[in-house]
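Provided herewith is a single structure, encoded as structure tokens, for subsequent inquiry.
Only a single protein chain was left out; the remaining protein chains are all shown in position.
Moving on to subunit A:
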Amino acid sequence: MFEFDLVLQLLQQMCVYLVIAYLLSKTPIVIPLMQVTIHLPHKLVCYFIFSLFCIMGSYFGLHIEDTIANTRAIGAILGGLLGGPVVGLLVGLTGGIHRYTLGGITAESCMLSTILTGLISGLLHYTLMKKGRIDLVYNPFLVGVLGVLVESLEMIQVLLISRPFDVVLHAVRSIAAPMIVANSIGAAMFMRILLDRRAIFERYTSAFSAKALKIAVSTEGLLREGFNQENSTKVAEIIYQELDIGAVSITDREKILAFIGVGDDHHLPGTKITSNVTLEAIEQNDVKYLDGTHQPYQCSINKNCRLGATLVIPLRGENNNVVGTIKLYEAKNTLFSSINRTLGEGIASLLSAQILAGQNEYYKQLLSKTEIKLLHAQVNPHFLFNALNTLLAIIRRDKEQASQLVQNLSTFFRKNLKRTDEIVTLKDEIEHVNAYLQIEKMRFMEQLSINFDIPEQLEYAQLPAFSLQPIVENAIKHGTSQLISQGEVTIRAYANDQTLILEVIDNAGNYRENKKDNKGLGLNLVDKRIKIRYGENYGIKIICKPDEYTNVMLSLPLLEDVVV
């Protein structure tokens, strides 16, 4: 039974082929093949791998009567089926052209049929995809049937194209059955290997996801309450249990917040960070990995520490700034599993998000607290009753002036009633300030002079309401009203690049930085509010020359009101 021998031989060849396929399936190269993909790099991987199999199929083929019994079709079938029409065609072309270079009477027909095989498989992929039957693409049975079909087609084609007919017919008789059997079984088994590999991979990822999810769920919200020793310890405990790792540590920028696991006798929470690798990770805002083999890790606290490998991942808060680190450790002679490595980074970003959320919440609270305080500070009863006392005198003196004072009072109170989180134009804020100053001017009369220097083009610059008013009030209350001689308040606005600068200058020079009374309270609130809203680069700066002047400079981003 010559034919049967050929079947066996071809199956043997197919086995070599499958062994290679199996080995390949152990490498990460096949990962793109396990899913139907539209990514170009994945398609390229698909093309290269199956072209290689095509070429190998021809190369390991058995030369029989000037033709080659081969398993080339496996590559073309899988290439087309997994990669689509284009990849299928390209794989077919590559394999076909290679086959052509090997010569023989069936060279042209084999080349053509390989191209056709790739194309047909590709078209099948296309059809199945369109019908949404991705599962069928990976069905080994279907692959087998496809193998039988395309191989039969190849045989017919060879008979039709290649000449002389009688020689070809004889060859086809001996190779048809082995090739159809070997290629269809081979392709089907190849797919089976891929499926197995995928199953393993999925089990692995699902275990991975389960762990990640469990950690995510159990640490949820812990650090949002505050990035401190207590909460960090809870988080470290969870991670330590879930990852089954040597030790887990969480630090802030200076000290260890939590440490659980091997070496917790000398890695004490609350102590300063001494490990260089941690300090580097904080400094460079970068993940540091000492795997213990290529780069050994030595504990910086205790020489006899059993820990031998560490992964340090920065925790990032606002503006991606490092607020601390999470460190995973393995003991000496224990391999650092890559799952834990990847998980570690995932956990770090999870915790970072929590810390950030916590910070944001804290800032929000702070902001509303400041707003409330500011609200309370708005109407100074002294101001109110003094103004009324002034009004009493003005009514007696000059009716016209009295009505003006009432106007100013109503403007002042109307503006005061505005919500503190409102954004207003500079013009609006100046109106408020002006109403206030006009009232004070009537009260202090010649003892107070007021200057405004506000360029017209800045009138529509935006700022939070009550940003300027407390500064001006401060300049009067703790500045000029403490002078025996004449007081002078100047309010200036100018733009410096994209920054709006507002200056309130009084000629008292009474500001003292370290005074413990709450003279600076209003200023502090304004400063805090601006910094929370616009960042640390903005806020209040005070220049004071004692007994000569105090200049309170408020800087804000220059934002124009679009509706002019």
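By definition in this document, a residue touches a chain if its C-beta (ideal position, glycine included) is under 8 Å from a C-beta of that chain, and two chains touch if they have at least 3 such contacts; residues count from 1.
The working rule: contacts and distances are computed from a predicted model.
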Chain left out of the displayed complex - its UniProt protein name, from "Transglutaminase-like domain-containing protein", "ABC transporter ATP-binding protein", "Stage V sporulation protein AC" or "Two-component system response regulator YehT": "Two-component system response regulator YehT"
Contact residue for the chain not shown (choose from A:A188, A:L279 or A:L483): A:L483
Omitted-chain contact residue, chosen from A:I68, A:I394, A:L437 or A:V552: A:I394
Sole residue of A:Q298, A:T334, A:Q359 or A:N386 that reaches the chain not shown, by the stated touch rule: A:N386
Residues from subunit A at the interface with the omitted partner, ascending: 381-382, 384-386, 388-390, 392-394, 396, 442-445, 447, 481-485, 547
